[in-house]
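Take this structure, written in structure tokens, and hold onto it; I'll ask about it next.
What you see is part of a larger complex, with each chain still in position.
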Amino acid sequence: MDLQEVLNDIKTEVLDAGLKGGLPDYIPELANIDPEKFGMHLQTLDGRSFSFGDSQEKFSIQSISKVFTLVKAFQYKGSGLWDRVGVEPSGDPFNSLQQLEFESGIPRNPLINAGALLTADILVSELRNPKLDFLEFVRSLAGSREVYYNEKVAYSELSCSHRNAAMVNLMKSFGNIQNDVNLVLDFYCHACSIEMSCSELAKAFLVFSNHGKLPHDQQQILSVSDTKRINSIMHACGFYDEVGMFSYRVGLPGKSGVGGGIVAIHPSDYSVAVWAPELNGKGNSEKGMMALELLTTKTGYSIF
Amino acid sequence: MDLQEVLNDIKTEVLDAGLKGGLPDYIPELANIDPEKFGMHLQTLDGRSFSFGDSQEKFSIQSISKVFTLVKAFQYKGSGLWDRVGVEPSGDPFNSLQQLEFESGIPRNPLINAGALLTADILVSELRNPKLDFLEFVRSLAGSREVYYNEKVAYSELSCSHRNAAMVNLMKSFGNIQNDVNLVLDFYCHACSIEMSCSELAKAFLVFSNHGKLPHDQQQILSVSDTKRINSIMHACGFYDEVGMFSYRVGLPGKSGVGGGIVAIHPSDYSVAVWAPELNGKGNSEKGMMALELLTTKTGYSIF
């Protein structure tokens, strides 16, 4: 199968569909993005890559960073991590406090806001120089030094993160946050502000297709079994309260962000990232969902 | 009817009942109080007063202060206050976030934590010197200058008020808090830390029996109609998620605090305060509830 042709067809079909969506309005940097941006990059384990459109342009990865904080926190805590955060889908919008209250300050999973604030708390405790060391970790996954925080986005988010502050405080009231609330929020907002291109994201996620081994230097950063677990968490929890629909339409583990990016993997095979800023009502990229659905339909590849 | 004899009988019967309860454990100053403390003071509109036990000893009024912040905020905002806080019983424990989240950051009523944090925000905006001016207001109600904050209690509460911080942040995320979160919490914790005796509290609440006129200087601080409204809010919302049971057993508007105090009024007639630190599972004084139930049963007076 000619994967470049598949991607070309996907581009045409998605653009023809005339999908529309909204941009997040709470951060000027995200609200003012060009809504027509559209790029995709697929990277295979055997070293081939295919792409179209704005696949080399950096965008705000936002919640996709939650996978990176999860992996780093899991490296430190191992299965002890599950004492402080669950692995179940939330079934609720991405920033719900109700569930956190009923469940005694234990977030449902590490890929919703509350859970990523929890892993942020762990990294603030464990890393010597949290923001710097974390950025180096992401760079090592991507195999590139050209990955940076966008400070303007980070502080913009920090200044309007009252709901996240509510969640950290609520978890702290249950004894599930160890650091100062503002330190945790600062780390979290920085992680969300990281900018990467589809190409860089696909490369950074290829490790999850490769059973935990970095493709570019063969370093094993997660055991085979733990990689399977990270993939299962992405699959069960990576799309807010639309995980079932993503699984139904696409059938791959992955993670989305309100910056319009979605990254997904096919175990033992490939990773793929797509970017299109307009979001559906659940906060996932409209065009990105369709592009990935077409990918698994056209190739006949999915995990099911 | 000899009211002093009624009070004496109440004291005997309550002590004979051997009621037990818990002390709040999150503040050392409240956890270490002598659980045997027990006092009551009844003040009539025609100037008589009756009491027993530790009725002259000061204790931490805690949530009883929510009535004072409500009245002061109501003086500033009038019925515009109800755009930012409701008048309905919460039907939920006193510090629930779920309801606040579902109802877009509008607290159910001003006598639950979220609602009192909201009135605190108003007073931080409106008062020139918030903590000082508010204390003067409470002194003017009590007709006594011997009313103070307990700074140790205030800072003790401030250091463990993560859940309250969660609520203020959540309200701020909905645009319903105007000031800095820490300023609001500082004011709120100070208001809770005020110390008054049963005698002082009964005098300070007599204005609500007296249709809004201060008994000691005849100043009208609330209109007749607004006083009726404050009383109705106390009746509907003054006892967390036990308002129905308090109404059923006692049948008077009032307000309780986790310091073990309860104050209640009989419109046109009297005000009464009781103090006994041990609390039931709903956070209301065990002995205090029984004492007030006996009062309305023995006198045959209630609003129903």
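Think of it as A and B in the order they're written, each chain with its own count starting at 1.
The definition used in the following text is that contacts are C-beta pairs under 8 Å (C-beta built on N, C-alpha and C of every residue); 3 or more make two chains touch, one makes a residue touch a chain.
Note that this is a predicted model, so its numbers are computed, not measured.
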Whole-assembly copy number, given 2 chains displayed: 4
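Keep this in mind: only the chains that are shown with their structure count from here on.
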Geometric centre distance via CA averages, chain B-chain A, whole Å: 48
Residue numbers on chain A that touch chain B, as the complex places them: 96-98, 101-102, 162-163, 165-167, 169-170, 172-173, 181
